[in-house]
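Could you have a look at this structure, given as structure tokens, before my questions?
Shown here: the complex without one of its protein chains, the others still in place.
Letters are used for the chains, namely A, B and C, taken in the order the chains are written, and counting of residues starts over at 1 for each.
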Amino acid sequence: MTTNRKDRVAILGATGYGGGELLRLCLQDPKVEVVFATSRNRAGVPVEKVHRNLTGVSNLAFTDPTHEQLTVECDFIFGALPHGASAEVLGPLVDAGKRVIDLSGDFRLKDMDEYRKWYGREHPRPDLIASAVYGCPEVNRQAIAKARLVASPGCFATAINLALLPAASEGMLTGRPSVVALTGSSGAGATVRETTHHPVRAESARAYKVLEHQHVPECVQTLREAGSPALDGLDFTPVSIPIIRGIIAIATAKLRDPVTELQLRDLYELYYNKEYFVKTVLDREPECQSIAGTNFAEVRPRRTPAGELHAICTLDNLVKGGAGQGYQCYRLMSPNQPDETAPPLGWLGTWP
Amino acid sequence: MTTNRKDRVAILGATGYGGGELLRLCLQDPKVEVVFATSRNRAGVPVEKVHRNLTGVSNLAFTDPTHEQLTVECDFIFGALPHGASAEVLGPLVDAGKRVIDLSGDFRLKDMDEYRKWYGREHPRPDLIASAVYGCPEVNRQAIAKARLVASPGCFATAINLALLPAASEGMLTGRPSVVALTGSSGAGATVRETTHHPVRAESARAYKVLEHQHVPECVQTLREAGSPALDGLDFTPVSIPIIRGIIAIATAKLRDPVTELQLRDLYELYYNKEYFVKTVLDREPECQSIAGTNFAEVRPRRTPAGELHAICTLDNLVKGGAGQGYQCYRLMSPNQPDETAPPLGWLGTWP
Amino acid sequence: MTTNRKDRVAILGATGYGGGELLRLCLQDPKVEVVFATSRNRAGVPVEKVHRNLTGVSNLAFTDPTHEQLTVECDFIFGALPHGASAEVLGPLVDAGKRVIDLSGDFRLKDMDEYRKWYGREHPRPDLIASAVYGCPEVNRQAIAKARLVASPGCFATAINLALLPAASEGMLTGRPSVVALTGSSGAGATVRETTHHPVRAESARAYKVLEHQHVPECVQTLREAGSPALDGLDFTPVSIPIIRGIIAIATAKLRDPVTELQLRDLYELYYNKEYFVKTVLDREPECQSIAGTNFAEVRPRRTPAGELHAICTLDNLVKGGAGQGYQCYRLMSPNQPDETAPPLGWLGTWP
Partner (left out) sequence: MTTNRKDRVAILGATGYGGGELLRLCLQDPKVEVVFATSRNRAGVPVEKVHRNLTGVSNLAFTDPTHEQLTVECDFIFGALPHGASAEVLGPLVDAGKRVIDLSGDFRLKDMDEYRKWYGREHPRPDLIASAVYGCPEVNRQAIAKARLVASPGCFATAINLALLPAASEGMLTGRPSVVALTGSSGAGATVRETTHHPVRAESARAYKVLEHQHVPECVQTLREAGSPALDGLDFTPVSIPIIRGIIAIATAKLRDPVTELQLRDLYELYYNKEYFVKTVLDREPECQSIAGTNFAEVRPRRTPAGELHAICTLDNLVKGGAGQGYQCYRLMSPNQPDETAPPLGWLGTWP
């Protein structure tokens, strides 16, 4: 049941691209009141100066509220802060009873040794790990709805997970899947750097963090928990390509038992049939453009000649792979909200 | 006053990019039922096979209905047909009392000599010209609301008109404005051709139809009627650039009387203050990206050192410069529809 | 020893991108006289009308010479014709004693069953297969120098081969390597099609011919012959991305015996040390842009945690992956030519 009451939300770290997408969605949601869009450096600056798609549609300005303001005036807190800083800021808000959705990687891993290894630091709030829910609705919908702390998945991790989840849930995965995933430049965020400098990005493709990307452990954790504990790791090669939005993940995985391609197709269709935002496409290839700007993902499974699973997934790294998925989690969490697919989340993107 | 009744609409020529945008908007409009999305060549094909953003959200397929089906089953007809063919198909539907919005150039020009000169053919239905309304809400809102036949403006023409309208409406324009306008590749439509072949488009810029583009006469007609009959023509250079969506028009125009830049800014702000979809931006430059995928336009006026008007306008050629503006006209025409800015038309675009 | 005599060459099928690159290289080569640039459809058209980089630098026009003209007036024949047509046209020229470099796939495969399977037709000239030399200088330099018929490798195949050759040559490869390779749009050629239509290409990425690309068998053949007969196939996923020129291939391959990453690095450096056009890069990632427009390739090997080989190769699909490599073969074949690295082949590309 929904009410006329609005959820009062804060978006912490609202100047980045994740924050901008949260603003776009929340400002158009009749059930949401954005109380704070926070920024330390740009407090006082109208949000439309940074997120220029918002020009003329909101008087909101960035602010730097106190912890007390946040706890008193808000129901939901979105964190769009850097790893490390995120747990430090969000921890006390969880303690204070706020319901929190964290877009950073801080609360995704259950194993603190893994966190230390991949994020290069001690976790500041290991006490909150047990209650944090990994915010992938396609595996944790019920838990998300009741969570007080949701760890919204990484962009690459979402694409890899969606590519492999149906098989993982049947206990089919084993060994070390090999994944190559291509990403648009918005994945690097709003801060300028050489790898997103137009002259060197626009006509090139380049792998980076080869076999070392920090999204690997959350994938392995998720796929194991989903039903494939035999999974032994993941060899992941991220590649930067010159699109703005979009990830395409191409995964090859050993299967425990022989399976036909038809069985794979049926498995995927059945698994995603109930998921509004994940489309199993079997008569064309998944594309980045057909879902750009939206919360949709496209998945296509195949069987290789050697009997392995070959799966492709596309999504928008900032929406289904980021802020959109976090906002989808909020929709599941809020009793005020109707069906998670209602506008603005379920809006269609443009073509071309 | 709006009702619960849905407007029954047909989209003629629905396989192109204009048709696709109309589908995107209409399928998400709770007041609209898309009865027909027509195509002669692709009748029977699901719309999602062509407009891949629609995958999984509609069972609609292209059809090739008879004139009688259109007149019996539809209230509103959108035409997204080629010039020439459009008037031939839409004419009988207007005769039959349907309310028609034509995205082609067929009913934009009042002077049949001009039509012959720029479109290279005799007009098939000159009898309908007098009652056709040029579908630019920023000059013709009241007339559009009552029109039975709306000629939706060209993409370049919309950008040029919006850049110059406030000055034109004050009778300020004289001589021949000089305009350079850059366009994205979607303006060339869905049909492949050499100028939109990625290898020759993606890293180049090239002028075309220099001083010969067919949108010139509709601009001159509109700006004269708006209040500047002294206008003597328009020197227009279109340039193709490697973006998908977007037009940026840069216009320089002689003014009849001296004016300060402050006066120009006030004039533009006042003129567009009441127009939800046109934003006067004075502290940054208009951009293509901030309005991509939306019905918004951005305009910035200046005064040159020699006292001329310099104005820049950006918009999305397929939305405000095409299907979105046509759909905006429909919203004005339909008694069923609430405020023209309601979703899905007023939705915000993404950034970046 | 070189002489002052010029080699007289013909480029058959010179209107495409491969033909254009051959023209660019040959017209700047003081040892080459381009006698014929052939085209059936465009005979009489100056080459600069099609290859606009040649504007003003040559009076050459496309022609449609007879077989006799070709045999009488030319020493070397470059074939840039479609598969199938190529063998039919080139066969008689080989018979006539001309030295031929074929950019098509017609003479690459030794096994005619494989040819039938992947190219969907009977081979028109199986009698020439035995003497055809696969034009990869990094494995066949000596044979190329003496060949009368060179089958220039495919673009993807070159990237995959260069990624794996050092390991293959040591007999290390086994099983079915998994390869994902990304390609620029020029790989699709000069003929417009939907997949290279700018509006749907410029902001997307899409796999195609998944596990079915016709370059697979020439890779398997080459890598087996190079020293790894245990190779059992290749799972290859091509992906189209929005760059104009460039391929990046990412390969993962099982190794017969344990090896350290240091050994792999040494192996690759040693193997490519003598190859001017292949650079082993160990302290950065291979890029498409750093070699765009040139005959260079960049390769980087790694060892995965599970002990497999991970190798990345980048090259320009039209140069090292196409016409440049074919021209490199010609340089090896001609007694008139100095060192294969001399201009124009060894010219540096631009950055960025």
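In the analysis below, a residue touches a chain if its C-beta (ideal position, glycine included) is under 8 Å from a C-beta of that chain, and two chains touch if they have at least 3 such contacts.
In this text the structure is predicted, and so the values were computed from the model without any measurement.
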{"item": "Touching residue (missing chain; options B:K110, B:R224 or B:R302)", "value": "B:R302"}
{"item": "Absent-chain contact - pick from B:A96, B:A145 or B:I241", "value": "B:I241"}
{"item": "Given C:Y17, C:Y134 or C:Y268, the one touching the chain that is not displayed", "value": "C:Y17"}
{"item": "For chain C, the residues touching the chain missing from this view", "value": "17, 20-21, 24, 27-28, 49, 51-57, 186, 190, 203, 244-245, 279, 281, 284, 287, 289-291, 293-294, 298, 318, 343-344, 347-352"}
{"item": "Missing-chain contacts mapped onto chain A", "value": "17, 184-186, 188, 190, 192-194, 196-199, 201-203, 242-244"}
{"item": "Hidden partner chain, residues of chain B it touches", "value": "176, 178, 180, 182, 199-200, 202-208, 210-211, 232-233, 235, 237, 239, 241-246, 248, 250, 252, 285-290, 292, 302, 304-306, 308, 310, 312, 314, 352"}
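Rule of thumb we're sticking to: only the chains that are shown with their structure count from here on.
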{"item": "Distance-to-centre winner among chains (Cα means, whole assembly as reference)", "value": "A"}
{"item": "Centroid comparison with chain B (C-alpha atoms), farthest chain", "value": "C"}
{"item": "Centre-of-Cα separation between chain B and chain A, whole angstrom", "value": "36"}
{"item": "Approximate Å spacing (C-alpha centroids) for the pair chain B, chain C", "value": "47"}
{"item": "Where chain A and chain C are represented by their mean Cα positions, the distance between them in whole Å", "value": "40"}
{"item": "Residues of chain B touching at least two other chains", "value": "17, 186, 203, 244"}
